[in-house]
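Entry: chain A
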Amino acid sequence: MDKKNLILKKLDEDVRFHEALSACMNCGICTAICPAAEFYKYDPRAICNIVQMGNVDEIEDLLKSDTIWYCGQCMSCKTRCPRGNTPGMLITVLRKVSQELGYFTESEKGRQQFAIEQIVGKNIVNFGYCVHPDIVEPFMHPEQGPVWKWFRKNIESVAPRFGAVYHQEKAGALRKVDDNSIDEIRRIFEVSGGNELFDTIEKFSEQKASEYHQNADHDYLMKVYTDNSGEHSK
Partner candidate 1 sequence: MDINMYNPFIVPFAFGVIVLFINLFIAFVSWIYHLDKQQSKHVLKNIISFKTIAAIWEALRECIFHRNIFKRNPVLGYMHLCFAFGWLALIVVGKMEAVAYVGEYWTNPWLAIFLRFFEDGRAFPHKEVYAFVMDLLLTFVLSGLLLALIKRVYSQLLGMKKTTKHTPSDRIALISLWCIFPLRLLAESATAAIKHNGGFLTQSLGNLLANLPIEHFVLPLWWAYSIALCLFFIFMPFTRYMHIFSEVLLVFFRKWGVTESEKKTGYTDMEINACSRCGICIDVCQLNTAANFNNVQSVYFIRNAREMVNNTKVINNCLMCNRCVDACPVGIKTTLVRQLFREKDGFNKTNYYDYLNTLSSDNKSKKYSIAYFAGCMSHLTPSIINSMKTIFDKAGENYCFIDEDKNLCCGKPLRQQGFLTQAEALKKHVTEIINQTDADFLVTSCPICYNSFVNEYNELKMPVLHHTQYIDMITTNGKIVLEKKNLSMVYHDPCEISRGCNIYEEPRNVLRKTGNLFSTENEKNDTLCCGGSIADTAIEGTDIEAIAKNTFATLTKSNPDILVTACPLCKKTFMRNNAACVKDISEIVVDSLNID
Partner candidate 2 sequence: MISFGFSLNTSRTIDIDADNFDKCHSLINHVPSYKRCIGCGGCAATCSAQQHSQFNILKCNLLFRRGEYDTLSNELDKCMLCGKCLLVCPRNVNTRAMIISMRNLLKTK
């Protein structure tokens, strides 16, 4: 199958694609309240229109562009669409296809998927949670402020004050998720395609990193984590 049909097929296969976009009349109600449209060169209406028009070349350009990565997934668009579309969910599908075809590494914002996979993905399979205090490093999160620094430093003795059971294998906040549960999560990832997606992201990121004469390692992670051309809003 040629690449172009592949794109359309992949879109069509996703159950969410049809739910997200039935028929768009370009009214712009989604863009009007979209938090991303205000601060990025981003227009969900225009994206719906491109996908709806079905020009594969344009869709391919879209999948390779920064555009699809701007959405913040707040789903405000869903509330208002007079045609019952969900542009935010369409974005989810486009991102999925972009990742599966390796197009995501073509754009600055797309390449960031590597960092997210490395940070959030690893959290899930290591801690059982997407976010865990142990990896919200103040140096990567300066915006968390001095209070967070203080809490992290004193977490073991302070957390119990809030009823947390930090690193303990029992019910409560910040506990250690038991090994059996972690194992089950890992097996779920194995059978349901979660690991496959991680591998895909890593594989294409590795290819991209080699273009920069790098490996997909911590340096590459920090690169995609901080790269900002500054040309996303005008």
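Observations on the structure shown:
Just so it is clear, a residue touches a chain if its C-beta (ideal position, glycine included) is under 8 Å from a C-beta of that chain, and two chains touch if they have at least 3 such contacts; residues count from 1.
Regarding candidate selection, all candidates are chains of the complex that A comes from, given by their letters.
Fair warning: this is a prediction, and the values are worked out from it, not measured in the lab.
Candidate 2 is the one, among 1 or 2, that touches chain A in this complex. Contact residues on chain A toward candidate 2 in their complex (touch as defined above): 37-41, 142-143, 226, 228, 232-234.
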